[in-house]
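Here the complex is missing a single protein chain, while all its other protein chains stay put.
The block that comes next holds chain A.
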Amino acid sequence: MDLSFTAEEQAFREEVRAFFAANLPDDIRDAVRKGGELTKDIMDRYHAILNEKGWLATTWPVEFGGPGWSPVERHIFEEEACRAYAPRIVPFGLAMLGPVLMQFGSEEQQQEYLPRILSGEDWWCQGYSEPGAGSDLASLKTRAVRDGDHYVINGQKTWTTLGQHANRIFCLVRTDPDVKPQKGISFILVDLDTPGIEMRPIKLIEGGHEVNEVFFTDVRVPVENLVGEENMGWTIAKFLLTHERTNIAGVGFSMQSLEEVKALARQVKRNGRPLIEDPLFAARVAQVEIDLEAMKITNLRMLYKAQQQGAPGPETSILKIKGTVIAQELKDLARRALGPAAAPFPGMLSANLAPAPEDAAHNAARYFNNRKTSIYGGSNEIQRNILTKTMLEL
């Protein structure tokens, strides 16, 4: 047993840290620190900075333009990115579709789409969920019917994250309604400019616009946009799920949140004294810190196992459940620390009049927005069902 990183891993960490210090623009870092919605411009610029360095597609092998990192190196990169207040990499093209195309796509599809993901020319969004198909994804109804060289798509997708910035969407669609639900689903690539597609914004609980509804009316998509075989979509969806689960614990982000909460608790006062001196609040912080310290090691243990076995196992559901609970607890503390100063609607007051420190004005909004993390990507209830089925032998 040895908890230390190797000398090479340590050197890699130094390199990543130096890279962010030298290359992450101040305005991007400040925007991330403030925690409001990030603009497309910021996300595009950050994407380009990483791409130029060759560090954008962290999970891709070298032959497709990735850095060829091990899981531990990826973990170090993610930790350092959080430490530097870099934005999250938008995952839909890079972490989701890219690996799918490498595994299931034709050579033409790989050549056409992978470089455009790296260059930022294509912004993908994920069209899985429907109003009636959330946790029970296999019940999806959006229909694709073959008509000559095209599929004709009719139906509705929803919860499409950052679809307002996207030019393409990858969808799960029903191609055979007469078989077991999982057997009649296909995975297809759609250009959002195709006639018959309408995207409408959904306003979230805190007022932000990050998800959308997408309506398909007689949308004609060329058959060569099918990935893999017809009716093979469920296999692809399951493969993609395992990729969605890398970095699922969000340890780096929680470490960043913990530092923010501590700094805030030193800065703000409760009844004339720094909040951090309030034993009840300090106890809350210490409690999450303990859980996070354990989660760091749990995460590394599972990374190590994945590195040994070649793939993450079902126990990564533990990372999703506990990782989101810790992150949500930290967001709760960041809001709680402000007391009534958390109440003003973000953006309504100028910084000099707002009662909260400038970087903390969004803390209540962030707390509410963050409730999503235990719902999407397989809700925490669904994760528990997975663990029950795969590990408990009841």
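Everything that follows uses one rule, which is that a residue touches a chain if its C-beta (ideal position, glycine included) is under 8 Å from a C-beta of that chain, and two chains touch if they have at least 3 such contacts; residues count from 1.
In this text, contacts and distances are computed from a predicted model.
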The hidden chain: which UniProt name fits, "ABC transporter ATP-binding protein", "Oxidoreductase", "Ferredoxin" or "Acryloyl-CoA reductase (NADH)"?
"Acryloyl-CoA reductase (NADH)"
Determine which one of A:Ser135, A:Gln287 or A:Thr390 touches the chain that has been left out.
A:Ser135
Touch with the missing chain holds, among A:Val72, A:Ile276 or A:Ala364, for A:Ala364
Selected from A:Asp176, A:Asp191, A:Glu230 or A:Asp278 as touching the chain missing from the view:
A:Asp278
Quick one: which of A:Gly54, A:Pro115 or A:Gly207 touches the chain that's been left out?
A:Gly207
In chain A, positions touching the absent partner
129, 132, 134-136, 139, 158-159, 202-207, 269-272, 278, 280-281, 284, 332, 335-336, 338-346, 348-349, 353, 355, 364-365, 367-368, 371-372, 374-376, 379-381, 384
